[in-house]
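A single protein chain has been omitted from the complex, and every remaining protein chain is retained in its original position.
Chain IDs A and B follow the sequence of writing; residue 1 opens each chain.
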Amino acid sequence: MDYTIIVVIEILRAISWLVLLAAGLGIIFGMMRVINFAHGEFLMLGGYTVIMSTKAGVNIWFAMLVLAPLCVGLFGVLVERLVIRFLYGRILDSLLATWGLSLLMIGGVTLIFGNTVEGVSTPLGAVDIGAYSIPAYNFVLIFFAALFMVAIWGVMKFTRAGLIARATMQNPAMAEALGIRTTWVYMATFGIGSAVTGLAGGLLAPLTGVVPTMGVNFVGQSFITVITGGASMIAGTLSASTLLGSISQGMTILTGPVYGDAALLLAALVLLRLLPQGITGRIFTRSL
Amino acid sequence: MEKPVAKDPGFYIMVLIGLLIMFGAPIWFDLFAIMQVTQYVVLSVYALSLAYIWGFGGILSFGQSCFFGLGAYTFAVSSINIGETTFPFILSFVLPAAFGAALGYFMFYGRLSDVYLGVVTMVVTLIFWKIINHTAGPEYSIGDARLGGFNGIPSIPILNMPGDPDAWLDPAQMFKFFMFLLIVVYIGLRVLIASDFGRVSVGIRENETRSSLLGYDVRRHKVIIFAIGSGIAGMAGAMWATYQTFIDPNAFSLEMSAKALIWVMAGGVGTLAGPILGVILLQWLSLKLGTLQFLNNFVILGAILMVLVLALPRGLVPSVKHWALTGWEMFRRRERAAPPAKEVTSDV
Partner (left out) sequence: MTKLSRRRFLQSSAAVAAGSVALPFAGLAQDDAILVGGLHDLSGGLDTSGIPMSQIFELALKEINDTGGLLGRQVKPVIYDPQSNMSLYSQYATQLALKDKVAVVHGGITSASRETIRPIFHRFKTLYFYNTLYEGGVCDRNEITLGTTPAQTVEKLIPYVMNLWGKKVYTVAADYNYGHITAAWFKRYVEENGGEVVETEFFPLDVTQFGSTIAKIQAAAPDIVLSAMVGTGHFGFYRQWAAAGMKSRIPMASTTFGAGGSEPIIMTPEEGDGIITSFGYYPTIDTPANIAWKEKIAAAYPSNTPVLSELAEVTWEGVMIWADAVREAGTLDREPILEVLESGKTYDMPAGKVSIDPLTHHAIRDVYIADLKDHEFIIKEKYEQVPPADTQMVCNLEEDPDANVHHEISLN
């Protein structure tokens, strides 16, 4: 019985993990059709922000929830102004440029902070469930993944900013004609997408070793989740994370991590063959 | 517009340069330089495979390394087992081409397009990469060849003369043979692009709907293009394996796929000469950087890539061509009033 509970929590955590990884990328890709290949390095930057600021004595929760998104968000705005804004509509050039950016960030962080910095341990300690004990932090992940989704949905649905964003996404020319500065919308979107990624990176920091090259471990999963999800940011990310997360985690528990990963990839492949535009290209098409 | 090959001076210049290097290099350069150039030749063949399917078929593959790796491992496993390299070399073209046809059928008949196509190719590559990385244990062997997982397969045979397994090619011979293959691939692709088939594929690239309304079977066409590109990539993989006498799962990596994209993009999509230049330039750069102790190599390489995209959005060869034409037009205009330079679709 308690093992079943553990399994359910593990699957939920795997789903949340994918949601966190993919949310920022989903915003940027979904709204702007820009492939941010440096996504993994944005996560890394969020992680480094947390490590460096806790080292300087900042409270870890403040670092994770405020500083990480703030720093990475600002960095994102900077990148958008300097590089990305010249590349809208050139999906591949953006890929190439962000590939360069990812190398630059790996090298830059190594130069500035070094590649062996003491990390932060997971806060909150462990929780006992029957004979098992799991990190209490798992619930933090699940909570924030849910919060992310609700918050993005709320902003998009009920605020004026969300309305403008949706309008720009659907028809940039028309939005511009109606007096919306689409360049600003893009800048803000990229910034927010980066901030969300930074937050995710901050939340991941106490779970992994934060080193400059850590991004590569995450980028594949993030992309597959986003693309499998399709164009809708929330429904897409959520449905893809749920599906892929439970399949891969289920397989991992049953067999081992190798087949878990393979199952995730295979499931993505089959899904894309059946639903070439991603899940939300066919189902939930009207959702956000 | 695609000019007939026979009337394009650029074509003859390229082939001439190729022949010159093929016969001249072993005389002029020392062994070390020859081995370096051989590497550029191998990777150029690989870059051409993507340059063709992307530039002239409009198929954007994020997973070209899938076929590269498949060719490399096919060659490694079969040559270790057979003890001879001619048949394995042919197999390393045929097998990836067949797999490319199958995957192409799966994708194009499923009407995948755009980014989704890119991601499917990427996912397939990742699956290969994962699986091949998982083959570390001794139970994973095909005949005499241990797949070796992350560490790869060492001691891959060097190419030998057909029919004589003991007559290994020395580095200069191997270089000549590879250069010959590069020239053959280049000529072959140029002729193919200029043929009826090639014109239809460019038509499909420009407007898929219109092409299909004109009665062309777009899907079949794309499958064929994709399979040809896959076969060439596979052959490049085999060349890589025998050149290095070693292959590891990095052949299947996203990095290897992305490198092909970068070479083609840096050199110019829709050209064949551009990607070759891209290979030489960027490979030389990363080699050169490693010999300097200055900052961190990732920083410099990353910065160069970003500047490249921003400064030369169309790629090297089309940009240079454009500047040259603009310059020429300005020069002529000074002579007599002439219309301004037009955009030229490059086809070198």
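Observations
We adopt the following convention: contacts are C-beta pairs under 8 Å (C-beta built on N, C-alpha and C of every residue); 3 or more make two chains touch, one makes a residue touch a chain.
Please read these numbers as outputs of a predicted model, since none were measured by experiment.
Among A:Ser102, A:Thr168, A:Thr182 or A:Thr252, the one in contact with the hidden chain is A:Thr252.
From the options B:Leu16, B:Leu287, B:Val307 or B:Met330, the residue with contact to the chain not on display is B:Leu287.
If you put the missing chain back, the residues of chain A touching it would be 3, 6-7, 10, 13-14, 17, 106-107, 110, 115-122, 125-126, 128, 131-135, 137-138, 206-211, 213-214, 216-218, 220, 249, 252-253, 256-258, 261. Panel shows chain B; residues 27-33, 35-36, 39, 130, 133-134, 136-138, 146, 148-152, 154-155, 244-246, 248, 250, 284, 286-291, 293, 296-298 of it touch the chain omitted from the view.
The rule is simple: only the chains that are shown with their structure count from here on.
If you average the CA atoms of chain A and of chain B, the two centres end up 33 Å from each other. Touching chain A in their complex are the following residues of chain B: 60, 106-107, 110-113, 115-116, 119-120, 122-124, 126-127, 130-131, 134, 254, 258, 261-262, 265-266, 295-306, 308-310, 313.
On chain A, the positions that touch chain B within their shared complex are 33, 35, 37, 83, 86-87, 90-93, 95-97, 99-108, 110-111, 220, 223-224, 227, 258, 261-262, 265-266, 268-269, 272-273, 276-278.
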